[in-house]
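Just one protein chain is left out here, and the rest sit where they should.
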Amino acid sequence: MKNFREDLKYVGKPVPRVDSYEKILGVAEYTGDIELPGMLHTKLVLSPYAHAKIKAIHTEKARKASGVVAVAVGDDFPFRVGLYVNDRNVLARKKVRWAGEPVVAVVAETLEQAYEAAELIEVEYEPLQPVLDVRDALKPGAPLVHEELGEYAHSPAFHPIPGTNIASRFTLKKGDVELGFKQSDVILENEFMMPQVSHVPLETHTSIGQYMPDGKIKIWTSAQSPFTVRHILSVSLGVPEHKISVYVPYIGGGFGGKAGINFEPLVVMLSKMAGGRPVKLELTREEQFITAPVRQGLYAKLKTGVKRSGEIMAEKILYVYDAGAYADYGVNVGRAAGYSCTGPYYVPNVETESLTVYTNHPWGTAFRGFGHFEFLWAIERQMDLVARELGMDPVEFRLKNALLPGKTTPTGEVLREDAGRIDECIRAVASRIDWGKKPVAAAGKPRGKGIAALWKAPAMPPNASSAAFIKFNEDGTAELLLGITEIGQGAETALAQIAAEELGLPVEKIKVVPFRHTDVSPYSWQTVASRGLFMDGRAVQMAARDAKNQIFDIASQVLRVSKEDLVLSDERVHVRGRPEVGLELRQLVNGYVYPNGNVVGGPVIGRGFYSAARLTYLDPETGQGYPALKWTFGAHAVEVEVDPDTGMVKVLKLVSAFDIGKAINPAIVLGQAYGGALQSMSLGLLEGYFYDEKGRMLNPNLTDYKIARASDIPEEHEVIIIENPQLDGPFGARGIGELSMLSVETAIANALYDAIGIDLKNLPITAEYIWKHIQAKKEKIPVEAVT
Amino acid sequence: MLRSIKVVLNGVERTVDVEDHWTLLWLLREKLKLKGTKHGCDRGDCGICTVLVNNTPVKSCLVLAPEVNGAEILTIEGLAKEGSLAPIQKSFIEHSALQCGICTAAFVLTGHWLLQQGDGVDRKRVAEAIDGILCRCTGYRQIIEAIVDAARKK
Partner (left out) sequence: MLPKFLYHAPETIHEALELLNKYGREAKLLAGGTDLVVDLRERKTRPKAVIDIKRIKELNVLKYEPGRGLVIGATVTYHQILEYEPVRKKYPVLWEAVKTVADEILRMRATLVGNICTASPAADTAPALLVYDAVVETASKNGGRKIPIENFFTGVKKTVLEEGEMVVSVTLPEPPADAKGTYLKAMRVWSEDLALVGVAALVADGGKDVRLAYASVAPTPVRARKAEKVFREDGDIREKIEKAVELAVASVSPISDVRASKEYRLHLVKTFTRNALNRLLGVEAVVVA
């Protein structure tokens, strides 16, 4: 299948990132660096209660404080915003739904004055019983987080159930699950859990809004998806989109947390109150933890039926996502997990219910992996548990059930011929970790090996699209304008390489415009879902070809040959077979000028777009349909060492393999693989929101919300790039962004069984949690009793 | 209280007015408009505000502005000399040792400091030296390689 061109000049090369120089010199612009004339500053007053009625808010003292320009409360903004379910207030109204929800915003000339005035605000609350666990939230008679759920507008793709805490219910039915269980020799049921976690972008959410008296709105923001910000704001405020401008410079880490729309409506409305002066909000680190959106927690229940010979016959799945106070992205996470529910395995009979449930926790949003990190923890642990029950090797069991081209996914889609190969990924990592060879333990420190696989498709509406412009300059250099944002993933560089390859123009001669501005940038749906390289890549290819076509139009007239006989390479257009007959690119891209002053053609601007092909909405009951632009597969294998005295785990070696179709830039792919793997390990081994009994977060700082540091990385990490091209991807590429952070922690948990015989079902698998399991094993206490 | 302090900032002697309760980070970003130093947690956990004071890495959110009276301060803006990148900067580019870029200045400056600390700059030593700075994108591996390689080429 490797029928792609081997003679690539720019694609497939580790060219330096195009954003390197600005970032290395400290001059790259981020939202927090922007200063505007007359800019005001905001301090939020947050709810100390997880669930409480707001009885009164006393703002008089604050309004009189020095420098204060505006003080806003929820009732000042009597409208809701929402990505899929219109459930969110700009500031809390009537009641607060989590500890950390903004209740009052104080706007002042300086940040210091805003801080001082915020201390003068008094809010009276009447505490209500909070809902702090999804299982409690589903019980009949549970307190409701949203009493008015039935009144909210919502996208038809989601299914809220009024009178309950269910923000959306996704169901999927494939085959006959009961029949499948009857045909099974072994049936195994297990439950798995994990808490909410934070994205921890090192740049906290920062937004500046300006609502001018003439009705124009300007936003400068650290948002992954400028066009979504514009669209949702337009819908919420009833302001036409051409009156809203969203500007996004470099983003200091997103990981999904800056997708959708977050604090932009707030700063815009605060600016309106402040007479149209720009208003800035930069979250503190503590607010980033308790006020900004988080990743959902998950409760999963799996029932798997298998034949003795190892074929999975049936899978009954319940996923319950902890959406927190507002549905936002959570409902779509629940849906994505629903249609990918089985992991990268062929299962003939599947019945899945994936619920997104409101609680009085911070609200959940997208997080790199979009539900897959969560449910793959359950699936890939279950695969090991089932294999053990069968007495089968975990690698063999996975290969036996691998979802290969031609087989059907849970939604009934036949996996395309040119899809990636899960079996190749599994075999590659197994081989490089010396699977089957027992590791040699150092004194008193047992070692073990584990494996886990992964898959993912972009979760997006079937009509998601991207566009790109390539604008030539007078000297033959070009500007590439994108709608996808640069959040660190390297999209700008990879897309510049694609443009360079198509145009025969060195990467250094293409400037990627380093900001997005909805007034001038081409549309791109969102910077999420590992879709950018594929979709924006296709749009860039089309834009490049469009520009090339325009250049050939001009050249064919000047050179008096048919366009078909022209070749563009090395910044020169020449006649095929006659390289000496040609013109320099710079003579053509602004129109060709004859010696007498006549001109042919004009400035070349290429335009391209790509819309996801042949995707469908899913059947509301059976979940059948075509949700996936592409499926990307991967696997990890690890060797770990455990200190049984403390429960500390060291990852000695990690091997990762991904079938990404084509590595456009291998250095950037490595960066994604290393970074994603560590994020996966960090989430899986260290991270979690821990609450007190009243629902207040106990660890809202980086002292006690630990994330991995340099000395915490695996001692060795080998990355294997598999390139089975997807024929409609740009140069065969699928993308890697999210894939790298799936399943690493599960491979580690599987290795812990191999090392010391403990079975972990909840995340995070902290040293203490492992130690407790070691103790439980010694004392023969059932695993379920270990908390 | 407003007071005048003298500093050598990125090689240039300057007198600046500071309030007693400002941090060095606040002084650099908000008053001197040196936005290359980033703001991450305000409590010394994330380290992305690291700059060199008297050629020693410090987390500028934990230093009071008046404390640096008489000190030499190097921020990322002062590292490249006469239009040419410092070796550590070149190495970061070569090793693709940055992604979103928000923590990059802190790692580059700490790497720059480490290169002047003599030999023995291996991966373990580098990891220890940068443990005070968080990066959520890269997984650190390419940052470590960039610093080790720059030390090797020295």
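Each chain gets a letter, A and B, in the order it is written, and its residues are counted from 1.
Basically, a contact is a pair of C-beta atoms (placed from the backbone, for glycine too) under 8 Å apart; a residue touches a chain by one contact, two chains touch by 3 or more.
Just so you know, these numbers come straight off a predicted model, no measurement behind them.
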{"item": "Of B:Leu34, B:Ile76, B:Ile102 or B:Ile133, the residue in touch with the unshown chain", "value": "B:Ile133"}
{"item": "Omitted-chain contact residue, chosen from A:Leu91, A:Ala142, A:Leu480 or A:Ala708", "value": "A:Ala708"}
{"item": "Touching the absent chain when the full complex is considered, from A:Leu8, A:Leu36 or A:Leu111", "value": "A:Leu111"}
{"item": "Touch residues of chain B, complete complex, unshown partner", "value": "1, 3, 19-23, 26, 42-44, 47, 50, 56-59, 61-64, 66-67, 69, 110, 127-129, 131-133"}
{"item": "Residues of chain A (touch criterion as defined above) contacting the omitted chain", "value": "111-112, 115, 443-444, 645-646, 648, 650, 686, 690, 698-699, 703-704, 706, 708-712, 766-768, 771-772, 775"}
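Keep in mind that, in the parts below, only the chains that are shown with their structure count from here on.
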{"item": "Residue ranges of chain A in contact with chain B within the complex", "value": "14, 16-17, 19-30, 32-33, 35, 199-204, 250-255, 282, 284-285, 487-490, 667-668, 670-671, 673-679, 701-703, 707, 709-711, 713, 717"}
{"item": "Chain A contact footprint on chain B (complex, rising order)", "value": "33-43, 45-46, 48, 75-77, 79-80, 85, 89, 92-96, 98-105, 108, 126-128, 130-131, 133-144"}
